[in-house]
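One structure is given below, represented as structure tokens, and several questions about it will come after.
All protein chains but one are shown at their positions in the complex.
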Amino acid sequence: MSRRGDDGRIALRHGAGGPAMRALVSSLFARGAPRELPGGGIGLGALDDGAALRVGDRWLVFTTDGHVVDPPFFPGGDIGRLAVCGAVNDLAMMGATEVLGLSLCVMLEEGHPREQIERIQASIEAACREAETRVLCGDTKVLGRGDLDGVVLSSAAIGFVRKGRAPVRDCTLRPGDEILVSGTVGDHGMAVMARRHELACGPEEELRSDVAPLNGLVEAALAAGGESVVAMKDPTRGGVASALAEMATKSGVGILLEEEQLPVRPAVRAACELLGVDPLQVANEGKALFGVRPEQSDAVLAALHAHTLGKHARRIGRCLAEHAGSLILDTGFGRRLVQEADGELLPRIC
Amino acid sequence: MKSPLEFRDPERARRLLDALAHLTQDRERDPISVMHVCGSHEQAVARFGLRAALPPGLDLIMGPGCPVCVTDCPEIDEAVALARAGLRVATYGDMLRVPGSGPSLADVAAEGARVDVVYSVTQAAELARRCDEEIVFFASGFETTAVATAALLEGGPPENLSVLSAHKYIPPAMEIVVEMPGSRVQGFLAAGHAATITGWGVFEPFVARQRRPVVVAGFEPLDILAALVALVGLVRAGTPRVVNAFRRCVTREGNRNAQATLWRVFELVGGRWRGIARVPNGNLRLRPAFAAHDARRRHARLLAARAPLPAAPLLRECRCGEIMAGLATPSDCRLFGRECVPAEPVGACMVSNEGTCRIWHQYGGHPRLAVSASCSTRAQRGAGGCSESARR
Partner (left out) sequence: MCLGVPGRVVEIDGLVATVDFFGVCRTVSLQIVDEPVAPGDYVLNHVGFAIRRIPPEEIGETLALYERLIELAAQDDPLLADLHSEIEAAGRPPGRSDEESA
């Protein structure tokens, strides 16, 4: 409860992917929910990317995702593509690369142009083809003008983990494990922010969202690394900082990151400098973080490089026994702790 | 793709750090204490991990240079009152979450007030042009930012835009800090961007009176480290003078055009800075000629009608002022880490990303981010340098 006398109100930071959101979810939506399900499955209490249920001799993973993005169309994608990829990637982060299908709940504001909805649907279909899956069921609602902001999409997805494998968690890092990222960071969040703050780019540089389905890439990584891939998470809201902070805290390890190894596109770096934003805190929608046992990290890295979506994959850090729960960044000049953004990213002036 | 304007070569940084270590090697038990007065300096120091790399014989204190931190509660309360009264308030992102005597603008936005975050005063003006309603721009920031507000007001602002000025002027605060009993500050890093406007000449009277050196510094890692080398050298030699180490942007006279604009629109008045009590001639207020766009005059009735907010009881125990003046550390404050944490800040030093308390909370005190374990495996793979070495 807030001390300042404004108890009991939801604030924007509760949706920002950081500590406030985790606190809200664990104290409210997941309260009392078991971490482990009968039969060894992963339940809501684990607050992982999805739930895992034993079905016959395989693991079924189930997840859901909601999308409200302003603007709904941005360079590199749109809300439809986000809805598909968000759910597919949550499954992939648990190791469920065979996506059985999605459900899609569409909520529309009265007066919204039909042409835009058709564009969104075309995106949804294209993303499903890339992920080798389909929408199986859905629901549609229309709310009055002003009662909803344009379009809200909510997707759920179910998928199988390959036979013989177990779901991949996010709490199983050990000191010495290495952290890999599948590609450049900050692309999605900066593409959206750039639209909002009217940043234009030269023809050589472009701020584009990276939104993409990752199940194929993850399959390649798991095929190469097997059980050495001990943890995965996608750095969506809250960026790499939030995702790694969560993994470090759940695993009880510290993580040391090397800033020089972090892949950041020049346009993203420039936009971050301009707005006073840390690329580690910016959302990604087509990237994955892997925790890998050191003996196999070269093999996993090679497998990522061989895939279209993993060309810029890098080893960016390693896990420590000390500083448990903390992320330390070696800047090349010194060291600092990496903070999680506690709310929406705001451009700084000072 | 490096810009020629980046001064971030780690090799030169290492040598500058070695120079600092050399200059302060006999000062471990009695460190040389210097202060910077700029939020962006603190941001750069924190971002590049410089504090963890500075030698133990050098203490770099953050002074009252974060405008978010020194905006006084009544000023925030005014903005909050106008937002609650139904006016649309535009603010820089930095100020959004700072609590006044009561709620912050973010808090009242959650209650239903309309608060817009803008990157520039120009954006606030564009907002005003796009709609018919009254827009109040909550103008925080030091003189560098005030110049932008002044330029907008001189350039024909939209009729429905008014400015609630919380702008401040930094040089008088340096005097206050130095004169505080118990002050240990031996030299100052002056803010390079403010000096771009005011010129480095404004520090000459200060140096003559206070007999402490001032080095004007830029914001790249090499700028800061080099300025520290110059400053430590001057402190050791006992030489009180102004040195300009940010020559590519700062001259003695500064930007006369910007100064003229600033002083045509604003005048200096005394006022309170949060936690520092009274600073004579440190607040920038709109001159009478701009009354039509002065939110305090335009919305005087609304401001007068509001219910006064009782000062939050915890604020009385807040030691941000002493911390900003370098007289206390966050751990000296009873509230630090208990009632006052980033998610529930009492004083502004905990709200702002650049606030000393916030940074200490992240670091757990003075940063010691030592990491054990060997780097040999990584070195063999050639996967980038291992940078433990002698750096603690």
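So that you can tell them apart, the chains are marked A and B in the order they are listed, and the count of residues begins at 1 in each.
Following the convention adopted for this analysis, a contact is a pair of C-beta atoms (placed from the backbone, for glycine too) under 8 Å apart; a residue touches a chain by one contact, two chains touch by 3 or more.
Computed from a predicted model, the values in this text were never measured in an experiment.
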Selected from B:Ala194, B:Leu315 or B:Leu369 as touching the chain missing from the view
B:Ala194
Candidate in contact with the missing chain, chosen from B:His41, B:Arg88 or B:Arg358
B:His41
For a quick check of understanding: of B:Asn255, B:Asn283 or B:Ser352, which residue touches the chain that isn't displayed?
B:Asn255
The listed residue (A:Val68, A:Leu100, A:Val135 or A:Leu274) that touches the chain absent from the view is A:Leu274
Candidates B:Val136, B:Ile170, B:Ile276 or B:Leu369 - the one touching the absent chain
B:Ile170
Note that subunit A touches the chain not displayed via residues 194, 198-202, 204-205, 207, 266-267, 269-271, 273-274, 276, 348-350
Footprint left on subunit B by the chain that the document does not show
1, 3-5, 7, 12, 15-16, 19-20, 22-23, 37-41, 43, 65, 67, 92, 119-123, 141-142, 144-145, 147-148, 151, 155, 170, 191-194, 196-197, 219, 222-223, 226, 229-230, 233-234, 236-237, 239, 241, 243-245, 247-249, 251-253, 255-258, 261
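Basically, only the chains that are shown with their structure count from here on.
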Gap in Å, rounded to a whole number, between the CA centres of subunit B and subunit A:
33
Going by the contact rule at the top, pick out the subunit B residues touching subunit A in the complex.
1, 8, 10, 13, 17, 39-40, 43, 46-53, 66-68, 92-94, 96-97, 99, 102-103, 106-107, 110-111, 117, 119, 141-142, 145, 221, 312, 314, 339, 342-344, 353-354, 362-363, 367, 369, 371-373, 377-378, 381, 383-385, 387, 391
Taking the touch rule as given, give the residues of subunit A at its contact with subunit B in the complex, in rising order.
2-6, 9-12, 19-20, 175-176, 197, 256, 258, 260-261, 266, 275-276, 278, 294, 298, 315, 318, 320-323, 328-337, 339, 342-343, 346-350
